[in-house]
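Every protein chain of the complex appears in place save one, which is left out.
Going in written order, the chains are labelled A, B and C, and every chain counts its residues from 1.
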Amino acid sequence: MSSPADYYDLTRIRPEVLAALDKINALGATFAARAKAVDDDASFPTENYKDLADAGFLGLSIPQEFGGWGFSMGEYAMVGAEIGKYCGATALTFNMHNSSMAWSRFMYDMPNLTAGEKAAFAPLRERQFRRAMKERAIFSQPISEGGQNWTSKPNQTQARAVDGGWKINGFKKFASLAGYCDYYTIVCTEVFDGQEPRHEDTMLFVVHKDTPGLQVKGDWDPLGMRGTNSRDLILKDVFVTEDDLLMPRGIFGKTLPNWPHMMATLSPTYMGVAQGAYDFMVDYLKGKIPGQPPIDRRMYATKRITVGKMYARLANMRALWWQAFSEAKGFPTKGEVMRMYAAQYNVMEGVQEIAALAIRTCGGQSMLRSLPLERMYRDSRCGALMLPYTSEIMEDYLGVLALYEMDEIDTAPGDEGGARNSLWRGDSGTLRMLR
Amino acid sequence: MSSPADYYDLTRIRPEVLAALDKINALGATFAARAKAVDDDASFPTENYKDLADAGFLGLSIPQEFGGWGFSMGEYAMVGAEIGKYCGATALTFNMHNSSMAWSRFMYDMPNLTAGEKAAFAPLRERQFRRAMKERAIFSQPISEGGQNWTSKPNQTQARAVDGGWKINGFKKFASLAGYCDYYTIVCTEVFDGQEPRHEDTMLFVVHKDTPGLQVKGDWDPLGMRGTNSRDLILKDVFVTEDDLLMPRGIFGKTLPNWPHMMATLSPTYMGVAQGAYDFMVDYLKGKIPGQPPIDRRMYATKRITVGKMYARLANMRALWWQAFSEAKGFPTKGEVMRMYAAQYNVMEGVQEIAALAIRTCGGQSMLRSLPLERMYRDSRCGALMLPYTSEIMEDYLGVLALYEMDEIDTAPGDEGGARNSLWRGDSGTLRMLR
Amino acid sequence: MSSPADYYDLTRIRPEVLAALDKINALGATFAARAKAVDDDASFPTENYKDLADAGFLGLSIPQEFGGWGFSMGEYAMVGAEIGKYCGATALTFNMHNSSMAWSRFMYDMPNLTAGEKAAFAPLRERQFRRAMKERAIFSQPISEGGQNWTSKPNQTQARAVDGGWKINGFKKFASLAGYCDYYTIVCTEVFDGQEPRHEDTMLFVVHKDTPGLQVKGDWDPLGMRGTNSRDLILKDVFVTEDDLLMPRGIFGKTLPNWPHMMATLSPTYMGVAQGAYDFMVDYLKGKIPGQPPIDRRMYATKRITVGKMYARLANMRALWWQAFSEAKGFPTKGEVMRMYAAQYNVMEGVQEIAALAIRTCGGQSMLRSLPLERMYRDSRCGALMLPYTSEIMEDYLGVLALYEMDEIDTAPGDEGGARNSLWRGDSGTLRMLR
Partner (left out) sequence: MSSPADYYDLTRIRPEVLAALDKINALGATFAARAKAVDDDASFPTENYKDLADAGFLGLSIPQEFGGWGFSMGEYAMVGAEIGKYCGATALTFNMHNSSMAWSRFMYDMPNLTAGEKAAFAPLRERQFRRAMKERAIFSQPISEGGQNWTSKPNQTQARAVDGGWKINGFKKFASLAGYCDYYTIVCTEVFDGQEPRHEDTMLFVVHKDTPGLQVKGDWDPLGMRGTNSRDLILKDVFVTEDDLLMPRGIFGKTLPNWPHMMATLSPTYMGVAQGAYDFMVDYLKGKIPGQPPIDRRMYATKRITVGKMYARLANMRALWWQAFSEAKGFPTKGEVMRMYAAQYNVMEGVQEIAALAIRTCGGQSMLRSLPLERMYRDSRCGALMLPYTSEIMEDYLGVLALYEMDEIDTAPGDEGGARNSLWRGDSGTLRMLR
């Protein structure tokens, strides 16, 4: 099994981060052992979360002043990728939790917030941090509503003002952790009578799982990433107040378009799955999988050369992805955004290539469900489909950004329903500019 | 859903063959509807077999004089590929049955058999043909013994002469149809005291499922092709007689090396799976999947161009595979053998590429198990692993045949455990020459 | 060096066609020996044309009643591909000549011509056939005008009626054989005062090279296919009469959209270049290139496996391309058209892949200009760029045809300047429908 020294330049990693990566690798065998049952039953990896919480990982992105570790986004990404080697579903759901924390963390520091906005934001985010640290609460962050790219029009889950707060009605598709998390971060649009819903009225509320009106529904029987338990979340007259805001109104629209790496946080999981599939294959070819006969299969030139090519692919994914995440920040440059999109694309495509080749190279036994490789093969195909940065959307974004200057993008010709422009639109981006 | 006119030159297909293809397409919706349950339970598609038997398909390869249809190998392949569009497991198991019939059919016609061999062969094959036609018996043909390429050394399942016949002892891995077929064709090696087992002592016996000493064992929980029910078959002192021979002793070794297309008959299934995945994708993008919302997703350039490339790939696989199978015969030329190997390789690789892209192009919903695409994605990865013509072995065979003349192959340098030479070794090939 | 038995099913080739292929292979070494000088100087392969004329190839597509061989389009394609193995430029220019003959041949037989149209057509085509047979004249057929896909709007070279005929003014880009052929077939649009040029006024005139007003101009210094001498052809008040028509007015528009394989005739050349590059590599690795040291390089696993994969690619290109051309006809089905587009795409992409890998596999010496492989590498990149069936356009056409029914195509959404619909538009296609 690989270790960070196999792919990172250790001189560029802080000791406490390296220690966190090592901790994950120490937990890894346990996570891996539980992964089959989680996958078989499409159940949530509850025990893994207990272990992660015990080791302090729920506060990884929380500032140190609130008791967390204060890891940067890039440091978080490295942790996520280590988890993904052992259990994709754990890594993917951990990302959902971590994202809620990271939004509160990094958006607050954006230089385009006013002093007033920061003052309003401070107690809100403190509440969430406290929940994660004290209650060891797990957060989920369902976004998809089952349609197209959610960034292209206002969220269809709607909040309408009522006495003392709002009532939320709507529906979230693929709500990871549904039924298992403690809090849901709900993205919705505030609507007003006689007015079209608008991007700038986007609001984020944090809703406790036991709030009346919340209902988890539907089946969850997918090809892969089954432990995410991404069922439907129905919201019917869910009552929320000012205190439940994740961030004050308006901040989401001022910050998200300028922090585009925030939406790329599914990729650590898949970087990890790719590494995990490769690692398993190497051990299998060496005859070193516990419980399997110690057959050495390394003398075949076909296998050797394929392994060489797979390593070369894995290495290019990893290096780009690592560079891109180490550059994650608010108000990135165009080059930084393009690298991040390219990293997302390479990881989501590459993980599938590697998992498919790993099975082919191990041979017939490796497609049995008693070994983890077939699960990784199933998990590996899910990443490229996940909004908002699907592989197709990355192709669109990269092509447009590569060919047009920022001041040309709004008027660049494109097929009406088709060409999708970058979520990030330069420093003056707003949610309204998305299309 | 596609029809033969979409990929074949109809002027080159006999009307009765076209009628058979159409019959499969008429049965297709029924097969497709049953495919999920077969996959969920890893159960045998028993009902599909009843339908196939009712329509006469069990005798497809049986000569017309014995009541069959007398289809050529190439014509069989087209039928197999149509079945594969709807249910991979049905196509793959149907191939097992059909192969037993085809061996009896085509080996008998080999010009290198003596008159005496043919005389001995005639009643044996008549017995099998009668079983398939009269009893509507289903045959299985387990070959793998769980180790390496079975062509490289004598079968480890062994027959030892006893009074009035032989006793067989051994083990077959991945015995498709185990527990569901009526007869097993067992490849084994006759052994004699004080002598190393030899390729030329290979024998094939047809054993009824209820014969004492036969036992189906083990789990069958694989990634894909789950309906093949390929469990372990244990043979313990299974008694057989002369009458149970599939063909007289020695004929296997004289004929198989000269009929190498016989081992490529897994590819029709995967050609069909590739077509089925592509067809599903096209219908899905059109919004024409029954039970799904009629959303048109065809306006996206990313999807269109990917579909264009997928068609170009599917078309090249199909054309080569069709040409190769239309050339199937005893004593093929080197060019014909290489085309067949190349067809096998292209199909087994291509089907996985196409299934993976089909999911990516359909998007997130298509990974749900309520739709058939994720099953096709799982099934698609199995072909490249299946002995004796795995993708890796095809790479080896093609490289060696491309670079060496037939009279150089035996002395071509190669890595000891690695480079694998062609099963087919020119017109003078014998099983003993295999390595 | 390969022979037809290496890639075709010989039972499906007429003996006289096989004889023609053999004749080319007999001439091949001579063509190959001349290829370097032709490439160095970007000169026309004049001597090769003399040899081809001597052997009767100029009349290959001409009906037997006019002294030709009456080969079908598919049979022509096989001849072209054999020439391409030895000299790409000869194959490509031979296609220009042959296309003029083929247009006269096949368009005349289209069932949608009226008796009157055929009567008017007969003497015109007879004149061209006679020139090729008696005068051994070489025809060229410049189409490109340097802009975008020429099928998308009326030709910009224009004919305007004058006393006793027309005067043509305009410009042809990449006019292969410019300065070397005897006749140019000029596609132009008849224009009338006060009226926009229209597709239906497209006319084709055959113009002798010495006609006043014709001028060959400009440099010709390209990456590859240098012997085509594709300079600019300037037409300034070139006078033509009714007798110079290749076909009567209106027939072009009635027939071309229904004979779409006619535009795919550049692919035989590149099919041949791919084969030639592969053949050279195999001989080189064997140490069998005359004048080179007899070093055997076949023992390297990296080379073997790459060669195996290259063969598998070459075989899929060849089989699809062969099937597609064997189906060439007027009023093809949608499946036949899509296969042809897919064949064009596979060949034009595949030839570059194979040439690039052939150099990589041969190693450092093979990039020297004293060996032919580097020329093939340069030639190989040109095919994908050639209008009207560039690789990009094929991606567009295939995507649209795969996803839309014929009656949906005209209204299919697309990006304004981008998505390009099929030249062929079903049986009711007219040039006007092109966009």
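The criterion applied here is as follows: a residue touches a chain if its C-beta (ideal position, glycine included) is under 8 Å from a C-beta of that chain, and two chains touch if they have at least 3 such contacts.
What you are looking at is a predicted structure, and each value in this text was computed from that prediction instead of being measured.
Q: From the list C:Arg12, C:Lys217, C:Lys288 or C:Arg369, which touches the chain that is not on show?
A: C:Arg369
Q: Among C:Met1, C:Met133 or C:Ala356, exactly one should touch the missing chain; which is it?
A: C:Ala356
Q: Touching the absent chain: which residues on chain A qualify?
A: Residues of chain A in contact with the hidden chain: 5-7, 9, 282, 285-286, 298-299, 301, 303-309, 311-312, 315-320, 322-324, 326-327, 333, 335, 338-339, 341-343, 345-346, 394-400, 402-404, 412-415, 418-419.
Q: Against the chain that's been left off, what residues of chain C make contact? List them.
A: With respect to the unshown chain, the touching residues of chain C are 144, 174, 219, 221-224, 299-303, 306, 352, 356, 359-361, 363-370, 374, 377-378, 381-382, 384-387, 390-393, 395-396, 415-419.
Q: For chain B, which residues lie in contact with the unshown chain of the complex?
A: Spelled out for chain B, the touching residues are 301-302, 304-305, 413-419.
The definition used in the following text is that only the chains that are shown with their structure count from here on.
Q: Could you pull out the chain whose C-alpha mean position is farthest off from that of chain A?
A: Result for max centroid distance from chain A is chain C.
Q: Are the interface residues of chain A and chain C largely the same numbers on each copy, more than half shared, or largely different?
A: Looking at both copies, the contact residues mostly coincide.
Q: Report the inter-centroid distance (CA atoms only) between chain A and chain C in whole Å.
A: The computed centroid separation for chain A versus chain C comes out at 51 Å.
Q: Multi-chain contacts in chain C: which residues touch at least two other chains?
A: 301, 304-305, 413-415, 418-419
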